[in-house]
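Take a look at this one; I'll ask things after.
Of the protein chains in this complex, all but one are displayed in their positions.
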Amino acid sequence: MMYEEKKFAIPELTGLSKVSIDAHLGLYAGYVKNFNAISALLPEYAKESEKNAHALSELIRRRSFEFDGMRLHELYFSQFEGGSRSLEAGSPLAKQLEKEYMKAEHIEPYLKMIGQMRGPGWAILYFDPQAKQFLTGFAGEQHQGHFATLPIILALDVWEHAYLGDFGTQGKGAYIDAFFKNLNWSVLEQRFAEANK
Amino acid sequence: MMYEEKKFAIPELTGLSKVSIDAHLGLYAGYVKNFNAISALLPEYAKESEKNAHALSELIRRRSFEFDGMRLHELYFSQFEGGSRSLEAGSPLAKQLEKEYMKAEHIEPYLKMIGQMRGPGWAILYFDPQAKQFLTGFAGEQHQGHFATLPIILALDVWEHAYLGDFGTQGKGAYIDAFFKNLNWSVLEQRFAEANK
Amino acid sequence: MMYEEKKFAIPELTGLSKVSIDAHLGLYAGYVKNFNAISALLPEYAKESEKNAHALSELIRRRSFEFDGMRLHELYFSQFEGGSRSLEAGSPLAKQLEKEYMKAEHIEPYLKMIGQMRGPGWAILYFDPQAKQFLTGFAGEQHQGHFATLPIILALDVWEHAYLGDFGTQGKGAYIDAFFKNLNWSVLEQRFAEANK
Partner (left out) sequence: MMYEEKKFAIPELTGLSKVSIDAHLGLYAGYVKNFNAISALLPEYAKESEKNAHALSELIRRRSFEFDGMRLHELYFSQFEGGSRSLEAGSPLAKQLEKEYMKAEHIEPYLKMIGQMRGPGWAILYFDPQAKQFLTGFAGEQHQGHFATLPIILALDVWEHAYLGDFGTQGKGAYIDAFFKNLNWSVLEQRFAEANK
């Protein structure tokens, strides 16, 4: 089954220009397209599986780059839908953040620090439903170093395409600040409710 | 919160010796220990976060190697618990496999092919609850190339430590056959029920 | 011994703006700085090597990202020094390219195809002095997938920072064309002479 490009109702954002967001959405569309293209190639090559064994292997190895590029960008853009909204005091997400980070607002500078790590990738807040706790991590490119199976509460894109247009090559910090200004925490609260049920 | 090493009630297996399984369990314990060790270092280094910025980054980058090594091995060993048991005809898992692979038993040679890919890692059957379909993939080492967030139905370890002791350096294929002989499909049926609810 | 940022006499280029090149040179400086910073941390942490074992490991693992970022950018920028200059007909480099690719000019579309590969990295023309032949490859980020030890004849940066400013998120192809327009092949001829002696 092929995946379809989703549409996002992204309001006007502070600091992140429409031009940049539109270009970014274009890159997202590329992940969907390429994931589908690779998926379609697999049965094609499998018709002569011995001759194409190496190609099959490497396409299978690579699909997660495209899939994660698709899924992470969907998590990313939907965080802006509905417009900027603070974390609700006393919400289950707020309580869990307080429990683990003393104050809920400590998570922002912590994720900013992770976002400042060198190289293209994502700063991510995962939740482990088994241990009932958060795990923060950095996923290189789209697909390297994820905590396997864990649901994602917050996904912060720190590829160059996310900030170069609006903030320049040295502007990752300013971009991350803008990201948090535009974040709709109620989306994250829903994700947490889903992950923690 | 620290993670604890789990214990598995692994019966006598066909082709996989107790010596190998015990050594393998010892490696699993190492992932738990090292994940906890790195997690404990983070707040330690964070006390002087500027001076230790590079160390913090690289420990954060690396934690998924240990976490995934822990979690994947837990998925792996629990697949043997209860002893070898076939897929139940007509079960939801069987039906979904039939829907996507024509016959449920086609998944075995397909995962074997993925397991034969070069390099240490895992052949994995994921299920995407959004698209309601399986995705098969290869995760390099423990942490490279996972389909982000997707629950795992079957995890097949193809690191050298999984087969060298019993089957030798050229014995990966024989090992994979043995793996499937010992698999308790009812464990996978439970995972599928959980992933698809 | 610390490494020093090199200075490059880059002429006015066609299609690549001074603003973009200056920003790119700033990123290069970051690789030099961070390689030196990590190298300085190693003996520091080694004073308590047991306590800092994980940090030492991960800093050692990461140094090549910074080193290769430094060295590859030096290869990149020096290719523009002296201004655009064609491959000299009959030069040893031209002869070797003809021998392997029929016509020397075939290497350009081939490297362009490699440069179009998905993800940040480098399209690279290596020369293997043992086999006396070229190898073309793609290095992910700065440090993933190099042909170990092989000297580099041509290094084409295809990170987003190389083309986003002048060509936009969909402009990688136009950027690669501009890169080849500005290339000083005599620099490559010298590298080849060095690699093949």
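Observations
Letters A, B and C name the chains as they come in the text, with residue numbers starting at 1 for each one.
In this text, contacts are C-beta pairs under 8 Å (C-beta built on N, C-alpha and C of every residue); 3 or more make two chains touch, one makes a residue touch a chain.
Owing to the predicted nature of the structure, the values given are computational and were not obtained by experimental measurement.
Summary of contacts with the chain left out: across C:24, C:146 or C:161, the touching residue is C:146. Note on the undisplayed chain: of the listed residues C:72, C:107 or C:176, the one touching it is C:72.
Seen from subunit A, the chain kept out of the figure touches residues 34, 37-38, 41, 45, 52, 54-55, 57-59, 61-62.
Interface residues of subunit C facing the missing partner chain: 1, 3, 49, 53, 56-57, 60-61, 63-65, 67-68, 71-72, 113-114, 117-118, 131, 133, 135-140, 143-152. For subunit B, the residues touching the chain absent from view are 23-24, 26-27, 34, 65-66, 118-120, 140-141, 159-161, 164-165, 168-170.
In the analysis below, only the chains that are shown with their structure count from here on.
Subunit A and subunit B touch with mostly matching residues; of the residue numbers seen at this interface, over half occur in both copies. Among the chains, the centre nearest to the mean of all shown protein C-alpha atoms is found for A. Look at the CA centroids: the one farthest from the centroid of subunit C belongs to B. Simply put, subunit B must spin 180° to overlay its Cα atoms on subunit C, rounded in steps of 5. Separation between the centroids of subunit A and subunit C, computed from CA atoms only, is 29 Å.
As a whole-number value, the distance joining the C-alpha centres of subunit B and subunit C reads 37 Å.
With centres taken as mean Cα positions, subunit B sits 23 Å from subunit A.
Subunit C has residues 34 in contact with two or more other chains.
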